[in-house]
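A single protein chain has been omitted; all remaining protein chains appear in their positions.
Going by the order they are written in, the chains are A, B and C; count residues from 1 in each one.
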Amino acid sequence: MTIRIFVTGGTFDKEYNELNGTLYFQDTHLPEMLKLGRSRLKVQIRTLMMVDSLEMTESDHKIIVDNCKKCPEDKIIITHGTDTMVETAAFIAKEITNKTIILTGALVPYKFGSSDGLFNLGSSLAFVQNLPYGVYISMNGRVFHSNNVRKNKQLGEFEEINHTGHE
Amino acid sequence: MTIRIFVTGGTFDKEYNELNGTLYFQDTHLPEMLKLGRSRLKVQIRTLMMVDSLEMTESDHKIIVDNCKKCPEDKIIITHGTDTMVETAAFIAKEITNKTIILTGALVPYKFGSSDGLFNLGSSLAFVQNLPYGVYISMNGRVFHSNNVRKNKQLGEFEEINHTGHE
Amino acid sequence: MTIRIFVTGGTFDKEYNELNGTLYFQDTHLPEMLKLGRSRLKVQIRTLMMVDSLEMTESDHKIIVDNCKKCPEDKIIITHGTDTMVETAAFIAKEITNKTIILTGALVPYKFGSSDGLFNLGSSLAFVQNLPYGVYISMNGRVFHSNNVRKNKQLGEFEEINHTGHE
Partner (left out) sequence: MTIRIFVTGGTFDKEYNELNGTLYFQDTHLPEMLKLGRSRLKVQIRTLMMVDSLEMTESDHKIIVDNCKKCPEDKIIITHGTDTMVETAAFIAKEITNKTIILTGALVPYKFGSSDGLFNLGSSLAFVQNLPYGVYISMNGRVFHSNNVRKNKQLGEFEEINHTGHE
């Protein structure tokens, strides 16, 4: 079994430019993170784009879907900015039904020391091995179906849409 | 759903004593690690012991089994040293069949900067949510049934017992 | 001997806001950094302001000078953003001649993992103990008189004004 990882950017991979104090993208840290986690899973990593998810376009969405469709693997992880992760997941879910696809990300860049990225990567790689076909978001140790998740921007966490419905 | 976490020590929680240059145990880092991972899972953490797994006794095994049995949760993670993790998993598997129990650990202490602990914690918390009742080991991004796993001490990784059987 | 440390903000103390992905100031990390360095120097730390040095006003300069003048210590370190560190040093040098004052900072925030802050703090605390009265900038392991230093923004390092004069 090989797991496919598609990199699209997001906070996960942001870096600090020490010459001008801004955040920017360079290369993905996925290989380094998998090494740090002593992962022994077979993975294929491909960087599709390196963008802030607020700047992701429909064209980017199509590139993601195309790559998910054409790769031979049926277990796919997509690293993605958290701001529009829900929208991208919904877009993919409309197009692909015969693969297990998990979107994940981080609230703090991996390079910044207190990142949730490594934890989320560990969770996502576990979820993708055991969940049935479908599109999911894995954040905060949890996993959500793409049709029942939203980002709570006040708390900086993901939750079910009907989160408070039982109250 | 609440996940129970039992802490038994192991490399996971080792610290460096700067006064004499030795490794030792103080408190567990689990709460700090869950915070770092921005985990929003409901967990109950209890430290059962703080030992190097090479020093774990049958009495310790019984304490672990007793606690797994009597806690109300049926999803349990046990942090454990890697050297005898397989033996402890086998011991538990003989005693408990109606819970999902995952043993995990780390090759490098969490406090030492290049630890696989956070990654393994992320994986374990994911696996425990979706796997059927049974006793498992989760290391290296993978999950193994307690009856088909060994530690490869040369490589520092876990693998199936019949790993090379197909050759 | 007590060393006075005045905190003014700068990259040194910047943090990452995980809710909106921007950089901001919270508290200074100086006490934590001194603890990490196992410093046994007697220091008095006071936060004067928490600003990006590009936003520092003449009013801020006056606050800094006033505090340097009125504190009883004659060995003073000022943490400061690197962009206008040279200007602030020149301003202080015109006003104070009977103390050893060292401005220092960092190119990467302390919280971001690959910071030069701890190294610069170590250097500054050493320089301030042994240099004669005057205003200096300590960065990159070096120390510069306030009247012979500039920031090379292309390289992100400090150098003598007459750096290339000998060529």
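The definition used in the following text is that a residue touches a chain if its C-beta (ideal position, glycine included) is under 8 Å from a C-beta of that chain, and two chains touch if they have at least 3 such contacts.
No experiment lies behind these values; they were computed from the predicted model shown.
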item: Chains in view that touch the one left out, judged over the entire complex; value: B, C
item: Touch criterion as defined above, residue of C:V7, C:C68, C:I101 or C:V143 at the omitted chain; value: C:V143
item: Residue of C:V7, C:L30, C:I64 or C:L121 touching the missing chain in the full complex; value: C:L121
item: Touch list for chain C against the chain that is not drawn; value: 33-34, 36-41, 107, 114-116, 118-127, 129-131, 138-143, 156-159
item: Interface with the undisplayed chain - residues on chain B; value: 11, 14, 16, 18-19, 21, 23, 107-109, 111-114, 153-154, 156
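The rule is short, and it goes like this: only the chains that are shown with their structure count from here on.
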item: Set of chains whose contacts include both chain C and chain B; value: A
item: Superposition of chain A upon chain B: rotation angle, C-alpha, nearest 5 degrees; value: 180
item: Same or different contact residues where chain C meets its copy chain A, judged by the half mark; value: same
item: Central chain (by mean CA position); value: A
item: Length of the line joining the C-alpha centres of chain B and chain C, rounded to whole Å; value: 45
item: Chain centre separation in whole Å, for chain B relative to chain A (CA means); value: 26
item: Whole-Å separation of chain centres (CA-atom averages), chain A against chain C; value: 39
item: Contacts with 2+ other chains: residues of chain B; value: none
